[in-house]
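Note that this complex is displayed minus one protein chain, with the remaining chains in position.
Order of writing sets the labels: A, B and C. Residues in every chain begin at 1.
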Amino acid sequence: MIKVLFFARLQDETGKESIEVDKTNITVDDLKQHLEEEYNLSSLSHTMVAVNENYADGSTTLKEGDTLALIPPVSGG
Amino acid sequence: MIKVLFFARLQDETGKESIEVDKTNITVDDLKQHLEEEYNLSSLSHTMVAVNENYADGSTTLKEGDTLALIPPVSGG
Amino acid sequence: MTEKKRFIVTEEPISVDDVIHKVIRRECGAITTFLGTVREFTHGRRTLHLEYQAYKSMAEKMLADIDKEVSEKWPEAISAVTHRIGRLEITDAAVVVAVSSPHRQTAYEANQYIMERIKQIVPIWKKEHWEDGTSWVGDQLGTTSYPEGKPPERSFE
Partner (left out) sequence: MTEKKRFIVTEEPISVDDVIHKVIRRECGAITTFLGTVREFTHGRRTLHLEYQAYKSMAEKMLADIDKEVSEKWPEAISAVTHRIGRLEITDAAVVVAVSSPHRQTAYEANQYIMERIKQIVPIWKKEHWEDGTSWVGDQLGTTSYPEGKPPERSFE
């Protein structure tokens, strides 16, 4: 299982703060594509991600128990 | 009468915060020289002055009722 | 310096004095603070209020990471940051950054650097509530590319 966190626009689009996805050994890019299809999201191709609270790139492979956060452009401060 | 204000080192040297000098129509430079002699002060030749709370130069002529402040290098902040 | 947590994301109003007290030290002569406050008008459009959302645990971690960058660039500087989330009204402080240093130039520069980095890499999002709707601020449609998979190392407004 991989935990996926949604924030900002993506949280509004999905209506959820987080979901659990029953996949492992999948790359970030592949999981993004799966999520786009499953939740009919606007493109995630340029959306940053963090794996276990560290920024990561699309080729990162997700392991059992990882947390993937989808991070739209930040606007704090 | 001209009022003269002393601050910092000059206040310590004279032991006074201010004095009244019975002169008028005298330039700042001439009054500085008079004060050096009268109070045995270390040289005032490079000490800044303010006349009535505005920085002024040595050639300024002091009038009856003016306030001359001798301003050692400032160190606020 | 107290051992209080220096990097915080909270729903509570921010006390500037509390943030300052985390960085006061006997060897310091200079403390700078920055308050980011909610502005009523942006490009002539009236904001009614703002709503901030954070990935709280990661945001606090990124603030501490920024502090490490600061320590490398300015070893004498100590920083503390509190970012507020939830609903904020006009003039409320959304973020307070405090930096102490023996000398003032470092305190200004490090403070400015922290604010730039917060806007680049800390996972916090702002939703504007206008008279006629709402919108998440920033390029939320993903047209900005981050080929490195993370925000660029450094950029200026």
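Keep this in mind: a contact is a pair of C-beta atoms (placed from the backbone, for glycine too) under 8 Å apart; a residue touches a chain by one contact, two chains touch by 3 or more.
In this text, all values refer to a predicted model and were calculated from it rather than measured experimentally.
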Displayed chains contacted by the hidden chain, counting the whole assembly: B, C
Of B:Val4, B:Leu35 or B:Ala56, the one touching the omitted chain in the full complex: B:Ala56
Those residues of subunit C which, in the complete complex, touch the missing chain: 16-17, 20, 24-41, 90-91, 100, 102, 104-105, 107-108, 111-112, 115, 157
Subunit B residues touching the omitted chain (full complex): 5, 7-9, 11-12, 42-50, 53, 55-58, 60, 69, 71-77
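By definition in this document, only the chains that are shown with their structure count from here on.
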Separation of subunit B from subunit C, taking each centre as the mean of its C-alpha atoms, in whole Å: 49
Distance between the centres, which are taken as Cα means, of subunit C and subunit A, whole angstrom: 24
Shared-contact residues (touching 2 or more other chains) in subunit C: none
Multi-partner residues of subunit A (each touching 2 or more other chains): none
